[in-house]
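A short write-up of the structure that comes next.
Only a portion of the chains appears, each positioned as in the full assembly.
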Amino acid sequence: MSVTRAPETASSLQLCRLMRPDDANIVGNVHGGIILKMIEEAGCIVGTRHCNTQNGDRCLAALVRVEKTEFLCPVFIGEVAHVTADITYTSKHSLEVQVKVMAENILTGAKKLANKAALWYVPCSLKNVEKITEVPPIKYASEEKEEEGRKRYEAQKMERLETKARIEEVVPPPPSPEQHTVGFSQSSLIHLVGPSDCTLHDYVHGGVTMKLMDEVAGIVAARHCNTNIVTASVDAINFHRKIKKGCVVTVTGRLTFVSNKSMEIEVLVDASSLVQEDKGKYRAVSAFFTFISLDKENKPLPVPPLKIDGEEEQRRFEEGKARYLQSKAKRLADKERQQ
Amino acid sequence: MSVTRAPETASSLQLCRLMRPDDANIVGNVHGGIILKMIEEAGCIVGTRHCNTQNGDRCLAALVRVEKTEFLCPVFIGEVAHVTADITYTSKHSLEVQVKVMAENILTGAKKLANKAALWYVPCSLKNVEKITEVPPIKYASEEKEEEGRKRYEAQKMERLETKARIEEVVPPPPSPEQHTVGFSQSSLIHLVGPSDCTLHDYVHGGVTMKLMDEVAGIVAARHCNTNIVTASVDAINFHRKIKKGCVVTVTGRLTFVSNKSMEIEVLVDASSLVQEDKGKYRAVSAFFTFISLDKENKPLPVPPLKIDGEEEQRRFEEGKARYLQSKAKRLADKERQQ
C-alpha cells in the first residue's frame, strides 16, 4: 500500500512528524492543540511562499481566521501525522489554505483521516507589519471551484466583521485593580504535568517546579515595574508533597514586600489530580523569590512602592520586611568577616 | 581564571549547556528558573548515582529542600553554563549536594560565578515510592568538614519540621466552588511569549496560540468530568489582533454548555505588554472548543450536567445550546446528502 500524492507545487505542501510522549496525555491521545499547531505551520509556510512568488515587498502570511474544524479520530503516540496544505482561494489581500491531517500507524500501515481544516491568511509586509500586500492569483481547476471559493470568502468576511464588533463590545472593562497594588500584579498559571517533567518514578522533578515558580514570580515582578527584571535570590524551599504525572499544577505569585531596589514575591504551588477523585487539591511547595529591576546596562533601578490594602497584606508586608532586614544584616556580617 | 575540575567520581558531576534564546527574556537575560532547573538536574543525577552504589533496593533521589540561594550575576544567551555538583554530607536517610554554576562567554573566554546552591535529597525506593532507603556514607576530607555538614543537616532538619507545620496550617480551606459549576472548572494560564513562539516579524504564530487555547480547554474539561478527554471540534476562530514577542498572554477557559456527551468551553486570549506601558491589555482571540469524555476503549462517556448560576451563565448556556443544535442539524443534513 502506498501514500499516493500529487506533485507538490509552490501552492501545496506536505509535512509530517512522529508523535511523541510529550505530544499526548497520559492515556496516549495526542492533544488537539498539537494537531492545530502543525496545521498552522503548514498553512503559514505555503501561504508565505505563495505571496512571495511575485516581485514587490517581501511579506509573511499572518493567520486571521480558522474555519470550524472537527477532530475525526484520535491520534496516538508512535503514529506519524501527515499534514497536506493547499491554497484553494485567493482574493486581492487574503488567501485560503485547506489542510488535511492523516495519521499513519507505521507498524500496521493503517491510515485514517484525523482532521480537515480551512485557514485564512493575509500577507503583512516585512518592512511594515501594518501594510497588507497583494496576493498573486492562483489558477482554479474549474470555474465552479473558483465560484465556490468566492462564496466561502464572502461568508468568512461577513462573519469576521460581525465578530469583530462583538469581541470589542463584549470585552468587559477589566476589573482593574489599581496599579502597584498586590492585586494588580498577582498572577497564576496552570500546567498539565507531562512525561518530560517527570522522573522514572513518574513524579515531577523538583527543578521543573522551580522553573514554573520562577516564571510566575518573574511575571509578577515585571507587571509591578514594567521593566527588565531578574531573579536576585530564592529563599529556602521545602518540597513537602510530591506531584504525580497527570496532575494539574497551579502556581500563584503575589508581591509581599518591596524595598527601594527589590521585590519579594511569594509563590504557592498547588497540585490536583484530574483523574483520581479522592485526592483533591493540596499545597505542594511554597517559597519567596526576590527580584530586582535592571536598566539597559544591567544596573539596578528603583522599584515603585507597593500599595497595601487590608490587614492580611500589611501582615505579609511586615514579615517580608523582617526577612529583608535579616538577610541584609547577614550579608553585611559576611562581608565584615571576609575583611 | 579557569574552571578547575577535579577528576569526576561517583559523588561528583559536571554538566554544561549552551544558553539558547528560549532560555532568556527579550533583553537576553537567562531566566533564574532555567538555572534552578539545571542545578536540580545535576543534583538529582549525582544523588541517585550515589544512593545506588550499594546493594539493596534501587532508588531515585527525590528533592526535599533547596537552601536559600543568590543569583550573583546575570547569564546571557550564547554563554555556556557549567554546573558542578558534589555530595558534601550524608545522613542515614538524606544527602546534601552542593552545586556551583559558572557562566562562560565562549567568545571572550570570560568566566563568572553565577550561582551557588545546596540541595537536600532523600532516596525513594523504585518499587515503593513511600519507602526511604539508606544512604551509603561518603568520606570527608577532614573531621571539621564532617562536623560542619552535621550542623547544616541539623539546621535544615529543624527548619523543615517547622515549615511543615506552618504550610499545613497556613493553607486556607480552598474557596471551593461547588463541583460541576462553571466556577469549579474555570482555569487560566499565563505564558510569556518567547522567541520560538514567533515569526520573523516577532509576532506569535497562530498555531502557538491555538495550542495554548486547547491546553486550557482540556484542563477545564478534565476538571469537569475527571476522565480522559479529547478535543472533538473547534469553532471558527478569528485572530483580530496580533500578539508581539515579550507580551504576556493570559488564556482563560470556562464551560458554557454541556450536552449528554459533549462540553463546550469558551476560551479567551488576552495579551498585555510587560514593558510598553502605553498598550494595556487587549482581547486578542476567542473561540469555542468542544470536548468529549472517553473510556478506556476510546468510547464516549456521559458528561455530568453543568450547574448554572446566575443570568450571565444562563445566557451563555442558551447560546451554547443553539450552537450545539445547529451543528447537530448540519451534521445530519450532511449525512443525508451523502446517502
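As written, the chain order gives the labels A and B, with residue 1 at the start of each chain.
Here is the rule we use: a contact is a pair of C-beta atoms (placed from the backbone, for glycine too) under 8 Å apart; a residue touches a chain by one contact, two chains touch by 3 or more.
The model shown is predicted, which means the values in this text are computed figures rather than measured ones.
S.K.: Beyond the 2 chains sitting in the coordinates, how many copies does the whole assembly comprise in total?
M.R.: Of the complex's copies, 2 are shown; altogether there are 3.
Keep this in mind: only the chains that are shown with their structure count from here on.
S.K.: Go ahead and note the Å separation of the Cα centroids belonging to chain A and chain B.
M.R.: 12
S.K.: In the complex formed with chain A, which residues of chain B make contact?
M.R.: 25, 27, 29, 31-34, 36-41, 44, 60, 62-71, 74, 119, 124, 126, 129, 156, 159-160, 163-164, 167-168, 171, 174, 176, 187-192, 199-201, 203, 205-208, 210-216, 218-219, 222-223, 226-228, 230-240, 242, 248, 274-275, 277, 281-283, 286, 289, 294, 296, 298, 327
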